[in-house]
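Below is one structure, written out as structure tokens; comments come after it.
All protein chains of the complex are present and in place, except for one that has been dropped.
When the chains are written out, they are named A, B and C in that same order, and each has its own residue count from 1.
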Amino acid sequence: MNKLKCGVVGATGYAGAELVRLLLNHPFTELAAVSSVSYEGQTYPDVFPAFAGVCDLPLISSDELFESRCDVVFTALPAGITEEMAYKHKGLYSLLIDMGSDFRFDDEEIYEKWYGKPYAHKELHLNSVYSIPELHRDNIKADTAIIGNPGCYPTSIALGLMPALKNALISSDGIVIDSKSGVTGAGRKLTQETHYPDTNESFNAYKAGSHRHTPEIEQTLSQIVSKSVKVTFVPHLLPVNRGILSTIYAKFTEGASLSSVYEAYKSAYKDEYFIRLEPLGTSANIRNVRNSNFCSISLHEDKHTGTLIITSCIDNMVKGAAGQAVQNMNIRYGFDEKTGLTTVPAIF
Amino acid sequence: MNKLKCGVVGATGYAGAELVRLLLNHPFTELAAVSSVSYEGQTYPDVFPAFAGVCDLPLISSDELFESRCDVVFTALPAGITEEMAYKHKGLYSLLIDMGSDFRFDDEEIYEKWYGKPYAHKELHLNSVYSIPELHRDNIKADTAIIGNPGCYPTSIALGLMPALKNALISSDGIVIDSKSGVTGAGRKLTQETHYPDTNESFNAYKAGSHRHTPEIEQTLSQIVSKSVKVTFVPHLLPVNRGILSTIYAKFTEGASLSSVYEAYKSAYKDEYFIRLEPLGTSANIRNVRNSNFCSISLHEDKHTGTLIITSCIDNMVKGAAGQAVQNMNIRYGFDEKTGLTTVPAIF
Amino acid sequence: MNKLKCGVVGATGYAGAELVRLLLNHPFTELAAVSSVSYEGQTYPDVFPAFAGVCDLPLISSDELFESRCDVVFTALPAGITEEMAYKHKGLYSLLIDMGSDFRFDDEEIYEKWYGKPYAHKELHLNSVYSIPELHRDNIKADTAIIGNPGCYPTSIALGLMPALKNALISSDGIVIDSKSGVTGAGRKLTQETHYPDTNESFNAYKAGSHRHTPEIEQTLSQIVSKSVKVTFVPHLLPVNRGILSTIYAKFTEGASLSSVYEAYKSAYKDEYFIRLEPLGTSANIRNVRNSNFCSISLHEDKHTGTLIITSCIDNMVKGAAGQAVQNMNIRYGFDEKTGLTTVPAIF
Partner (left out) sequence: MNKLKCGVVGATGYAGAELVRLLLNHPFTELAAVSSVSYEGQTYPDVFPAFAGVCDLPLISSDELFESRCDVVFTALPAGITEEMAYKHKGLYSLLIDMGSDFRFDDEEIYEKWYGKPYAHKELHLNSVYSIPELHRDNIKADTAIIGNPGCYPTSIALGLMPALKNALISSDGIVIDSKSGVTGAGRKLTQETHYPDTNESFNAYKAGSHRHTPEIEQTLSQIVSKSVKVTFVPHLLPVNRGILSTIYAKFTEGASLSSVYEAYKSAYKDEYFIRLEPLGTSANIRNVRNSNFCSISLHEDKHTGTLIITSCIDNMVKGAAGQAVQNMNIRYGFDEKTGLTTVPAIF
């Protein structure tokens, strides 16, 4: 088999760099091109010395990258830019996987409400698919042109809630989601909030009740229960490099119990390699998914208020970004989903 | 004025050491004695070299400490031990401030339910007072013999909720509290969970829905609204040394709004030196209370679900333990409440 | 006594902020004015919410600050700027303490060699004094107009070496100094190197053999032995907020031993409150000086190579910057040197 020729647009951000790392270890891909606006003209190891000898590619422009006719182009860009790029270079890629937010929404109105503008090229969205593989893998067809790769928070949350919601073991009303993300989630761009002495030994909520991942979360949960779901979602900045843990609070429905919920999760995820249901009585920890594509879920109950407590964690850069993108690529090309993603978590 | 002669039982734990630090800087106290089971016979700087020259006291037994007839004895001990000690040495102290859990409950049944045994000496509880100063300072009388110093989580939560609850701006039903604590909160005792490589870059919930601080939280909230309040409470272990941040979710009552809530907090806390209401649009951060006795509160709303989001943070070792103990002592002896507690937060 | 009216130029950097924190707790000073180029027009708590209610001053320009006629002006500015400011506003201050590098050198040629320009106002240097108090306090006179506050690395190193050098117990040739500094030492300005995910879990040397603190170190050591001393100095960036630890390697002279060195240190520092000589067999740790003005020194030997190993540590923001500035101010005005500087280290 010829290897898939891959390009990464925005390869000098954190998600881009993680993707480069994963593609270099993938047996069926050839990393052919990397682009960057900020570092165009330099080589990849000029920016990241750790890649010397394993990826010595020059950083080119996105135009050049598309013109090099990769089979798969991954984009890791701020909102709005990918859509234009995908349109401009249509025909120059067989698959584009966007790790940004341009192709995550079924409903243009929702996109417009949260991102402040309508779709520029509606037709692109017709052949695009949003995919958390464990929930949407069947939507990816052999000719899917664009995959909207999910956000990190929404991935941890949808995987954490699906079996309980689908089996009506919890109420879809009043769900509260308290998420905590490592600092790579805030990107590689310099800000005072992510300057080391200001972040280290610090902790705070941000965008409480107004984070742009909210509509993406609600879209997936609504699909699961086939009705509109609204959630309260508050993210926090956690002083670690990697990892997201979402603590999710929902009310048991009549007759549901922790053990029935546990059985539902066991059954729903029994064939899912990347989902790890932790034994009752133990707690999911971001340490146990670090550097891996696993999602670890633990279930707890507060009996005296009838509340199911779900903690769901992923590595925000892998299952929350680059790893899931590779997983989606694997599905699209008929590879085993695990290909290139079997790294055991680095527990320390 | 003669200085108050103070003793610290359990002075080699984190809360004990922080108290020693504070008492050494307090203008009206003399640190006269420190005790420790594990290090008895050594000097304080043998255990903590940082105190060389500023506190060279020998570590004695608790019996010896009580016999040295301190005015104020602070106890920082595991549950159950202080009660016995307070009884045995009755008459040998004018005030005992327990930083443990023995004197935090009005209702013996609740204590028994969560701690597995009834009170050993009921009469001691008759003249003991539980006090988060901003809520209970008037309960402390000139002859109060025992003060039950509040837990760290309950302090951050009660201060965060009081004005909204008291003014009926939120429902007292369905409150969800997601708390995150620095590792000093887990104590100085060695455990695998707090071994550096296992804690660093890690994050997890623990005792979800079953933490012993739950009844203490509910006791205070119930007093505020004069009816039984039940909450869902989940603590998490945060990879920082100090600080607790509680994110609290509650439903607005009819007619309440973020701005009316904000006004209620402003009014409730206008004379409280240690409470800092952050401007709307900003987020409380544990960095901004580090090493200080302040409690920082920020208010947020999720309009689309009608949810008030409160983040309340304290330094778990100061306002959450030793600082609040000093504040309670100040009240009991008629000192300005701020005495010895005016350190400006160490923001880095 | 009237309180000294103090102003801080460059109050929004880390050293400036730490100085503000210390001055607010100093019994004989009144913090009257703070200036900032970047944040002029905002209030101090706009930049640092932790100071709300304790320092609500507006951030003004440095011109305005000088015109407000403070007794003492502290400057925390990049190299070269203070000299101009001190000249321009001559007569508007009784004492100027520069925490930058403009007044640290006796020899203009050395300054010019390392900073690329000669002195702009030579006359200012005639009445300026460089002072690590434990070494130079007698140089500060009642009419000293300018104090050049030492650099952080040089402070840890000079205090660590003085007794051994002065007593000729080590050779002044071939001294190797390996220093490690917390990230606040790199300043509050944003850089990729100090972006949280790039600094956290990282460690590296920087400016190996060419750091600008080298001539300052050599100036002090040369004074001690009254001959030219050259050292090899390599700083490293340590992923902590605060603290410097310098590990210093020197050859014992004939007849010298660890115990004779230990006695020399004990004797040299017996009256120095801020110098802590750790017991033989223990190691100095930045934890034990955190947030304090102490310098902790431990002595070790490598018998098989005849090497004395000194580890000397300080809090880079306190004894290495703001605390030492306050200590110098205390000397100049005849206060007890410890005034405002008795905080016990925060060991966690």
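Criterion: contacts are C-beta pairs under 8 Å (C-beta built on N, C-alpha and C of every residue); 3 or more make two chains touch, one makes a residue touch a chain.
As the structure is a prediction and not an experimental result, all values here were calculated from the model.
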Which of C:Ser35, C:Ser172 or C:Thr311 contacts the chain that the document leaves out: C:Thr311
Candidate in contact with the missing chain, chosen from B:Glu201, B:Glu218, B:Asp315 or B:Glu337: B:Glu201
Identified contact with the non-displayed chain, of A:Arg21, A:Arg104, A:His195 or A:Arg332: A:Arg21
Touch criterion as defined above, residue of C:Leu238, C:Ala256, C:Ala325 or C:Leu341 at the omitted chain: C:Leu238
Touch criterion as defined above, residue of C:Ser68, C:Ser283 or C:Thr339 at the omitted chain: C:Ser283
Contact footprint on subunit C, counting only the chain that is left out: 174, 176, 178, 180, 197-198, 200-206, 208-210, 230-234, 236, 238-243, 245, 247, 249, 283-287, 290, 298, 300-305, 307, 309, 311, 313, 348
Positions on subunit A where the hidden chain makes contact: 14, 17, 21, 24-25, 48-55, 184, 201, 241-242, 273, 276, 278, 282, 285, 287-289, 291-292, 294, 296, 317, 342-348
Subunit B residues that touch the omitted chain in the full complex: 14, 182-184, 188, 190-192, 194-197, 199-201, 239-241
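The criterion applied here is as follows: only the chains that are shown with their structure count from here on.
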Centre-most chain, if every chain is reduced to its averaged C-alpha atoms: B
Fitted rotation between subunit A and its twin subunit B in degrees, CA, nearest 5: 180
Numbering shared by both copies at the subunit C-subunit A contact, with half separating same from different: same
Subunit B and subunit C: spacing of chain centres that average the CA atoms, whole Å: 36
Centroid distance [mean C-alpha coordinates] between subunit B and subunit A, Å: 39
Centre distance in Å when subunit A and subunit C are each reduced to the mean of their C-alpha atoms: 46
Sites on subunit B at which at least two other chains make contact: 201, 241-242, 285, 287, 348
